[in-house]
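Certain chains of the assembly are absent from this excerpt, and the rest are unmoved.
We just call them A and B in the order they show up, numbering each chain from 1.
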């Protein structure tokens, strides 16, 4: 009999609950017990907050995970704050210093007779998991990033749901864009990698897609819109990843000057405002934001989450530690956490989807490709 | 045999295409012909723009309306600009004066041997339809307002779709709000009437709903959030109609001063920023904006649109003019356009849904109700 603790950290993603349920069910089949830690590691580090809730770490019954596979969020709660490796502690003079509290976590887990930890989260969480595993405790990581930008797994859960939702939203904007002959700018998630923008933009038949990986020339985008006008298409759909960046740090716009772009908001707002000035066309922006993180996971994401959860339990059963489950289609395997940390998968310029998009006439705002056409 | 012209004006709404298809099919059954006018009345008033598109007014074949019942937008295009009663014409000195060009429309319709006009649009469009009907031309109006704020019909199409979508979005935010213990503010449409906020807010189990009809006290909203904290609910969902307004024109916040609220953006941004200051809790805002106008109409909206279209043709066949179709459940009837114009239906404070919401513990930000509790 083993007792496993589970926690979820970082931004929430559709599929977290499916992973939790999978771990609890698979453990139950082995006769094991599961405990859940609240809000990252805060259930352990700030136990007083959870006094009225039965404690910051408590058993997870089969009943507690019933019917949660298709629910967004995480029944354990999550947080972006309170990294136990650099936990901010207020000093007497009011200032904060960061303290490594990882040993407290290990101690608490041992106090609760926990044998192993399954930690579900993004790159930051995997880092913490790796640190805990160094302290002679059995730890398995389950990777989560809605942006799909983790290098050592074919896919992460949450991404498929985000792409599906973003695509549906682009669909919705098409009819309005066309009916009103407007430019519609849609900002989607993707600070460092443009996977959501690329997948949803192509699937949603956007006209222009702006990614963090391809700095854009706003004048060239405006030209593309004028070209569309000439060919009888009086509207355009522009999908912008939140991390998209202009080609020139401080760009100048030929013909019109948009001045110091003070307070333009996010990437989408910026692109919209500039295009309205440059093209003279009515332009509207929609920022999908947190809508992309919630909702019922797609069948794909549920399946991947369930597989990851079961694989994590399997790894515990095999005595593995300091490892992360990872999809190497068609298998789920385990790789060392040390190998998984800090490696980002970005969109390469010669990826087949980029190639496809260009062949379909979708424009990425890069000067070169535009001149080539 | 008759020849009917159709146009769509104002903001687009799910169901416009279903109305158009219904008019074309019902006309076809009677052996009539339909013509479509592009972009409001611009197809007639600015014909040069449509030269390459076969003209600004042209026949609508059965084929042209095939498979459009469930598509958002309008195949005729629409616009918020170019009111023919006050059409802006640029003078030699660069200034604009507004000219009544309604007679040109009548002339053009007669030139094309059109017998009657069915005009689909909001209050502005019904006003124009009424003016045209005064000029001895057969005109029937079909009301459209996604905000559901028209007084002389039980319902207008587009509203149900907007409410359904907004509710789904609120669902998506719930899981994130709870997982991260955040305040989530969702801004929905409704400049003068809060129907979308009220319906979606109650159906989506919001905690606070702010409507144009009930000025809100932001301090009281913050208190409500603190109350929820105390009872163990560490998150809150706030639905804000875009027309929601604070109780005091220039409010002061007891304890904390949020200063001159410079550049706070829309109603949702404002509420979010103030709540973050007042409560100290992480707060995020999502503005649904144009997403609410697009997309596939719900079955309800399709049905209502099809009924309105058929009823408009029926009215033409009966020789009616200067009338508007209108839902008086379970019937669709015709009322004089003059009676329909300019009458807004807002949420009354003793509406059964308001009552229900209060009984469920939903708070509207009104000082009084809060003190009562």
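Structure notes:
Note that a residue touches a chain if its C-beta (ideal position, glycine included) is under 8 Å from a C-beta of that chain, and two chains touch if they have at least 3 such contacts.
No experiment lies behind these values; they were computed from the predicted model shown.
This structure file defines a homomeric complex of 4 copies, of which 2 are shown in place.
In this text, only the chains that are shown with their structure count from here on.
Centroid to centroid, with C-alpha atoms defining each point, chain A and chain B lie 34 Å apart. Those residues of chain B that touch chain A in the shared complex are 8, 11-12, 16, 39, 52-53, 71-74, 77-80, 165, 168-169, 171-176, 178-181, 184, 232, 263, 284, 286-287, 289-291, 293-295.
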